[in-house]
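Step one of this worksheet: look at the structure below.
Partial complex: the chains shown occupy the same locations as in the complete assembly.
Labels for the chains are A and B, by order of writing; each one numbers its residues from 1.
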Amino acid sequence: MTLFEKSVAGRSAFSFGFEEDRAVAERYIPEFARAAVKSLPQVAELDLVRHFTNLATMNYSVDTGFYPLGSCTMKYNPKINERMAADPRLTARHPLDDAAGNQGILQMEFELKESLQEITGMDDFTLQPACGAHGELTGMLIIHAYMRDHDAKRTKVLIPDSAHGTNPASASMAGFQVVTVPSNERGGVDMDALDKLMDDTVAAIMLTNPNTVGLFEENITRIAELVHARGGLLYYDGANLNALMGLIRPGDLGFDVVHLNLHKTFATPHGGGGPGAAPVGVKKFLADYLPIPVVVCRGGQYALDENRPHTIGRMSGFYGNTAVLARAYVYIKMMGRDGLLATSRAAVINANYVKALLSPYFPPAYDRPVMHETVLSAKGYDKYGVTLLDIAKRLMDYGYHPPTIYFPHFPPYAEEVMMVEPTESESKETMDSFCDALIKISQEAKENPDLLLSAPHDTVVTRVNETYAARHLITSHRDKKGT
Amino acid sequence: MQSTGRNRFSFIPATGDEQQAMLQKIGLQFDDIVKCFAGNSCVEGGLDLPDGLTEDQMVDYWDTMMSQNSGPRKASLLGAGAYMHFIPAVVPHLASLPGFVTAYTPYQPEISQGTLQSLFEFQSFMVELTDMELANCSMYDGASSTAEAMLMAHRVKKADRVLVAATVNPDYLATVRTYLEPHGIAVDVVKMNGDGRVSMEDLESKLSVTACSAVLVQSPNYLGIIEDLGAIGTIVHRHDALFVESFTEAMALGLLKYGVGTGADVVVGDGQSLGLSMSFGGPHLGVFATLKKYNRDFPGRIVGESIDTKGRQAFVMTLRAREQDIRREKATSNICSNHALNALTAAVYLGSVGESGFRALACENVAKLQKLVSGLEATGHFTRVFKQSPVFNEAVLASSIPPEDMRSRLAGVPVFPPLALARGIAPEVQGMPHTYLICATEMLKDSILKQVLGALS
């Protein structure tokens, strides 16, 4: 039951020291005042608390269980980050107040920028983008602006078929024409295809590395040389940076632009779908194009620099998701140089361990060591009449969130693959139990496929009818009322 | 490659022994795995970052750093896109429950009903408040959702030209330009009238030149003034463009008309005022509401009501075919993660203040600004510009006090000083060369107002 349906006229969960002053609207806003919004719910404070507290318990979450979501990096969100980010000296600051009054926040942002530069090997950063896709758009707009100034005929962007959907969408939104590059039989970029496609109309190639199958791009050096030699730029999608910290830096590999998902690699919470934050780093020759403002330090004073004539402009109203940046900042400060390396090391070991445990039941497409995640196939199970979706849903009954399924989309992964990413946060016992559950389910598939087909059983709702939702399109209380 | 980071043990459960056991199961040493990929390209000598801090050290470091900010403020004369409102304790309490905070995007509806239902409720609130038919489950902030609205209009209307009122928040305008620039869409600005509102004549005339995909108007506009959206909507529709209504101050939704009744095709804005702290500008909350006829065109995610296999009410993300993970470069937007937790927060806030509270708050904001303006005018150092135009909780005042003085006079008062406007935004009033955009909310209690007036007399 929604909050709207729990409404009883006359109730209220909050009172202010004033009542509605009807005369105000009549006196000051004679003709523009709307009628009262009669349809907002009216509930007492306890009703409100119970409503949302019970909703919260209906969610799976990192704090209650394991999310083996490939490419999503659902790691632990340290509680100290939340405490720091709730500091009123940050939350209660107005973004347009004098820089002199915000030196603490600006210092934090500047130090974060410097850390990200060091971690990625890039020369400058904007902290403004609100999430990964926003970061991609920012990065692609920078490349677009650069090419407009230097080589305007470059209007295409190359994107591997293994890429996350945001890559082509972002490139397209930045005004580029998207050209898909096929993968080779080892899961990397097909070099011959690249050679053919990489001409003087191509502005850049967008790569995720390790790619979305958890494999490092073996030919990255050759790709970088080829693209650069033919006048293109390299864009690095940082979705999978969790595997690389302290090991490899995208900047050193030849990437010109990177975006990072702070809510993946740097432990800020996902919040059921944001807010995230996705700083974008660039090599020096692109720094002038960064969106304004940019945090700078001049003579020991921190400031927001808006005077950047080549800037692509603004990506949002203010300077980015400061409270999210703060969490990532605290995480990086606490991990330090060795901690970040230990993180990637543990993430890689964990992924290979899960792969080793599950391979006999769900074979990997390529038998190579993976980095921070592994793609496994459930193709053989169709003979029992069950799909990967059924296996995934059944995992919920065992208390696990399913892995990422049916992604990536390219051959040989086009069907029935799951992508498992344990992250460094998970203990050996958790991984062991999770793998045990999957192995048990693989048995159940043979012996009692109905158990999978009707799964999940132990959740607050069973499988939800997506067609019904699309057909009826009830997306608000007003739709329900039919008014 | 042995790690010694002090904190690794807090956030990384695996002990050295366990990692050895796992590597044994894998059948490789870690260096072998790395070599498979990285060859010899490992970061030479490790990252040049300091050693990790322990939690107690971190708290000290943070405390020292944050004490460099100026002291706490009880109210703000500064608005212009970020507003200081009272946040009931129940709002952060509920919005910080771990089941909400540490959950993933609700792709698996069976174990995500908490997020899904709360987003459905957020959408319901937005539909009611904007008086539109369909609201998505959030965008990043007001500026970027405004930009997305213009892109949507372009997808629908295809004309490579849009009009933006000169009275729109300049940072919103800048964001719109950034988003539209690579598509070669011209952004023309519609002039402001002497009353601080968009010029109907200029709008009519600019619409008559060539086709436009959209007209963007903000209300209350950057100068705090309420635009006549209904009248503008009539003109816009006469010229077959989409009418995009934008707002920076969501509190105005409680008192002003938007949406269907004023001819809007899209209503976009920033929801920060709905229970979210200003947080130095982010994360805020992008609101995006539109008409059902655009249900294949709008950006962002949306939650729909459905049923489970047992016929029980259940919520699920719907209209997914528009989205990037399915349509890739042909998606309506690249948006993936949005600001779900902030949408939840807004839903809790609106559930808390309720119907009458939200209306009362909106009225109180109007009344507080009027009180502030009268008080300032009474000092003799201020006079309202655009005197005849209705305002919500912000207004432009001309003043004899220069910005540096303004700041130093208010130094002892716990308020953020008002925004000094650049020359040219508002007409100069004789003898008062400085103009300010001044904001008042319910936070400006009488005791603080008195201090403000005392400092500026």
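As a convention for this text, a contact is a pair of C-beta atoms (placed from the backbone, for glycine too) under 8 Å apart; a residue touches a chain by one contact, two chains touch by 3 or more.
Because the structure is predicted, anything quoted here is derived from the model rather than measured.
The displayed labels stand for chain types whose copy numbers in the whole complex of this file are A x2, B x2.
Here is the rule we use: only the chains that are shown with their structure count from here on.
Taking each chain's centre as the mean of its C-alpha atoms, chain A lies 20 Å from chain B.
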